[in-house]
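Certain chains of the assembly are absent from this excerpt, and the rest are unmoved.
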Amino acid sequence: MTESAAWGQGLATVSDNATILDAWFPAPHLGSLPADADPQKVPAELAAYIGEDARRAVRRDFVTIESDFDEPPASTVDAYLRLHVLSHRLARPNTINLDGIFALLPTVAWTNAGPMHPDDAARLRPQLQQAGISAHSVDKFPRLLDYVVPPGVRIADANRVRLGAYLSPGTTVMHEGFVNFNAGTLGASMVEGRLSQGVVVGDGSDIGGGASTMGTLSGGGTTRLSIGERTLLGANSGIGISLGDDCVVEAGLYVTGGTKVSLADAAPTAAGIAPIVKASELSGRHGLLFRRNSLTGAVEVLQRTGDGIRLNAALHA
Amino acid sequence: MTESAAWGQGLATVSDNATILDAWFPAPHLGSLPADADPQKVPAELAAYIGEDARRAVRRDFVTIESDFDEPPASTVDAYLRLHVLSHRLARPNTINLDGIFALLPTVAWTNAGPMHPDDAARLRPQLQQAGISAHSVDKFPRLLDYVVPPGVRIADANRVRLGAYLSPGTTVMHEGFVNFNAGTLGASMVEGRLSQGVVVGDGSDIGGGASTMGTLSGGGTTRLSIGERTLLGANSGIGISLGDDCVVEAGLYVTGGTKVSLADAAPTAAGIAPIVKASELSGRHGLLFRRNSLTGAVEVLQRTGDGIRLNAALHA
């Protein structure tokens, strides 16, 4: 049974102009806040970090929060707890209500010394430089690794994975990989392409370098995609449909829902040609190979036999 | 009327071997240096930062400079003022003379504590590590966010936008986006692809993940491209021609100037086939849809009706 609530205690960062910039929860829990918990009592390991950080023009406050997953997030701190729950692998992508999260997250300057308000980052530039503090991002979402270090996972470039990503042990996100919040891997996978918000990848799959998965936040897509197990998205390929297990999309081929594909190994139609369907009709099927015939230019699909790919064990130990 | 000059006062960084590494101008101005300005008088807010930084083997000097936009930049400091003018949105891309800028910009090691000479970065490596200073780049151009934090803009990965980029309020540059100097957005846009030097994008457009725009610095292009309003470059697509308003290039399709495209919805030729033109002849036209027919492999263009795309307002608030 999926829990419908979570709670956490942590530190929120508040800018001098009273904007709540973030919240960090070292150990979020599923379930409701225990009846005997004292929301004001600061755990010893956090106490030392409460207070002002003049370099960034912020202070850190202690926070206790409970999130009700049946409702949209109600505050910045609530939104941060939900992102932590995903990245601590307590709940899978698409199982928590995140409606309206963009409006709850302010735009923040993310630095090596923590978050600060973008106006302050501009205003305090010379003293920040002197203090060795610089912004690696000005965005609504922080980097995963600044909040959670998921065990058994490699992330070659911290800038490419947002807090709220769900990464399973054995996953490697290479330099060209990207994982948005509420997206991720359900097993060991190689991610060298881009996982849009809502996209989940099954065990043993390989998202090739520069591969694209269509999302629902921008560009017009409305369906959240999934990718099965032992499936390969070739380098520079892309999908606008879901893929089942043991599928391959050839390097360089983009298959959208509207792509008309020729069923190259099916029985011919009465007209003597291969049947043609829209790719969206094949969404989620297992064992398909998508390719573009390099002599005719037609996009074809063939039924594969046997298992899909096998990852290189040395890279996912 | 476009101003033909700008001036600024700021701080230059000079390495121990007397290389001028950069200059930072907190508030550049259009127009000529006021007659009553004293180029030697250091503003109070900068005075504290003048002097040596032994960690980086540099010193910071006060500088006052005027740039004449009818002439090429004359020095490193002049070049930096022009890049600031662009990023402060005081002048649009392609309106300022930047000829010869590469030769004026030394290669610099860019660190979280500011610029330093690459030879010093190599030589001083252990003490830099001890001081928590590391280089995120060795390049001629710095990151935009280390010099200017443009209001109303999100930049998910600071490493992907160079100083000299012109980004309008409401613009989001996602992790896979890239904006070179003298390139940018004239309104609210989603940038998940790469804007080469000289490329400008109109309001309401979406440059999809991994999309490419051909530039003029390398690879042989000679024309600076522009992209109109409400236009979509699909993920992993690319263009070597300009696009007008309300256009769409299908995901995964690369249209170069030399691509022969079939006018699929035009009246057939005498031979009974669709007319064929080079894509360069369609450069800058409005309301075009470019796609590759997935059954025949032919690149086709169709006339679209009505407006182009609409951005997700939550992402560009």
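Going by the order they are written in, the chains are A and B; count residues from 1 in each one.
As a convention for this text, a contact is a pair of C-beta atoms (placed from the backbone, for glycine too) under 8 Å apart; a residue touches a chain by one contact, two chains touch by 3 or more.
None of these values were measured; they are calculated from a predicted model.
Chemist: Report the copy count for the entire assembly; 2 chains are displayed in place.
Modeler: Total copy number for the complex in this file: 3.
We take it that only the chains that are shown with their structure count from here on.
Chemist: Provide the C-alpha centroid distance between chain A and chain B, rounded to the nearest whole angstrom.
Modeler: Whole-Å distance between the two chain centres: 27.
Chemist: List the residues on chain A that touch chain B in their complex, please.
Modeler: Spelled out, the residues of chain A in touch with chain B are 102-103, 107, 109, 112, 118-119, 121-122, 125-127, 129-141, 159-160, 178, 194, 210, 212, 214, 217-220, 236, 238, 240, 252-254, 256, 259-262, 276, 292-293, 296-299.
Chemist: Considering only the defined contacts, which chain B positions touch chain A in the complex?
Modeler: It is residues 11, 24, 26, 46, 48-49, 53, 112-114, 131-133, 136, 145-149, 151, 153-159, 175-176, 190, 192, 206, 208-210, 232, 234-236, 250-253, 292-298, 309, 311-312, 314-315, 317 of chain B that touch chain A.
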